[in-house]
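Have a look at the structure below before the remarks.
A single protein chain has been removed from this complex, and every other one stays in its place.
This part shows chain A:
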């Protein structure tokens, strides 16, 4: 029986660009070029490896976002995912993580799945809560923050390295998994992969396809409100000295002055 894997990915503003907020205090997505969140590349990679180990598997890559977010899907398809689902709707502008998890959960259910794979966090919001939210909404086990993952006989196993302990986890499918940047370097798309990706199907869904009302999502429907955004003032120039043999002592004097010693 085919193993149906859905990988959730996010199209994010490039962190090396000068990221800003728009007037309505949502992230300005026109301001900086976007790309597939680096941490989601690890999720695509692990999905590909799990699929390789399975007798028969199909990987669907899923995103919620504006037209440009298709770029993130294309990247994942060029790495080797089989097909893509793009949820796009004007009413989604300003949706927060609660709304996004609702949309993703409905899209995952509609697509059909045995395993959902996510990155550990997005590189823009960096909340790291979406995988847990999906597991809660889908009513399936969460096997999250894995640095190693494998699937065998309908069971997902993995290692979670926490602050205080390293744990071996196990759950029956269907399940939601998230993987860390320690799970294994993501592959680069080959030229062949890039060409093949152009022919792979990308299904578009909107809110009505998912039976979600407009007021459940978007800025108006958000569960949280941003009241103010302030650009952090540039740090005032610090003292910089060249070490002429006393650099360590000079630094110690600075630390003492600031009462760290």
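One rule holds in what follows: a residue touches a chain if its C-beta (ideal position, glycine included) is under 8 Å from a C-beta of that chain, and two chains touch if they have at least 3 such contacts; residues count from 1.
Rule of thumb we're sticking to: contacts and distances are computed from a predicted model.
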item	value
Listed names "Dihydroxyacetone kinase DhaKLM complex PTS-EIIA-like component DhaM", "Electron transfer flavoprotein subunit alpha/FixB family protein", "Flotillin" or "Acetolactate synthase", with the criterion being the UniProt name of the chain not displayed	"Electron transfer flavoprotein subunit alpha/FixB family protein"
Hidden partner interface residues of chain A, rising order	15-16, 19, 21, 25, 38-39, 96-98, 101, 123-129, 131-133, 135-137, 139-145, 147, 157, 160-172, 175, 181-182, 222-232, 235, 238-243, 245-252, 254-256, 258, 260-261
